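All protein chains but one are shown in place.
Then we have chain A:
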Amino acid sequence: MKHYEVEILDAKTREKLCFLDKVEPQATIAEIKNLFTKTHPQWYPARQSLRLDPKGKSLKDEDVLQKLPVGTTATLYFRDLGAQISWVTVFLTEYAGPLFIYLLFYFRVPFIYGHKYDFTSSRHTVVHLACICHSFHYVKRLLETLFVHRFSHGTMPLRNIFKNCTYYWGFAAWMAYYINHPLYTPPTYGAQQVKLALAIFVICQLGNFSIHMALRDLRPAGSKTRKIPYPTKNPFTWLFLLVSCPNYTYEVGSWIGFAIMTQCLPVALFSLVGFTQMTIWAKGKHRSYLKEFRDYPPLRMPIVPFLL
């Protein structure tokens, strides 16, 4: 068995950073990254991007050295991806914030509203309902992060956590402020409106959860395989017939429900921004599906049946 030699150069300066000899032909990129970290401990594997061409795409961790188009002396180019943070950490932080922040407003903690309102409670049922819904939504997200989702990437750039938390925490505070305000005005059409909106919210939450479970079942634990999702016996998953990302469809639906229930403009704006972002993600995902699978169902749209 012939051993390989691997030299790692900086993609920008072409400086020789590391030379590895006696590398096994079946070594994976992940193993090479670990070896590289030994000589440069500040560049832990998650922040390494190794590629065959300085301007090319990153090699995957699972790629095997022998199978790459290299001679027995392989030259790899290194790019620093910057400080990384795990997806799980980001998700937990960005979801725990809104859960906690909303409750600060719900309980009318001092210094938010006038002092005479400290720790008072709203007399509107819908305000209590809204707190339950909002809290349930984020508890669900936290539990899904811990027990349901299977992430293809381990990490993301560190600066994302600041960006994401600002978004989630900021909007949560903004909507919570109005819904729990002493001068809050309940929905124009009263209990009817609240009941309908609550139904929409609950159905969409169940739908969103069903999709998350279906997606999880597509991918065995610890793997990074990708398959076309199809409807299962669960009626909520039948939305897969019409859209590629029904999880996003249901998510927008939940927030529309919440907006109608609270009749609060900031909630509607949050829904709109979320919808915009999720549409971008859905279109990207839809495009990847089409590229990867020749037999992808043609009826499906990215996020809105027949339309978008």
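What we mean here is this: a contact is a pair of C-beta atoms (placed from the backbone, for glycine too) under 8 Å apart; a residue touches a chain by one contact, two chains touch by 3 or more; residues count from 1.
One rule holds in what follows: contacts and distances are computed from a predicted model.
Between the names "Very-long-chain (3R)-3-hydroxyacyl-CoA dehydratase", "glutathione transferase", "Ribonuclease P 40 subunit" or "Aspartate aminotransferase", the one given in UniProt for the chain missing from this structure view is "Very-long-chain (3R)-3-hydroxyacyl-CoA dehydratase".
Although one chain is not drawn, the whole complex shows that of A:Ser121, A:Thr185 or A:Ser223 it is A:Thr185 that touches it. The omitted chain makes contact with just one of the residues A:Gln48, A:Thr155, A:Ser244 or A:Thr262: A:Thr262. Listed for chain A, the residues touching the missing chain in the whole complex are 178-179, 181, 183-185, 188, 262-266.
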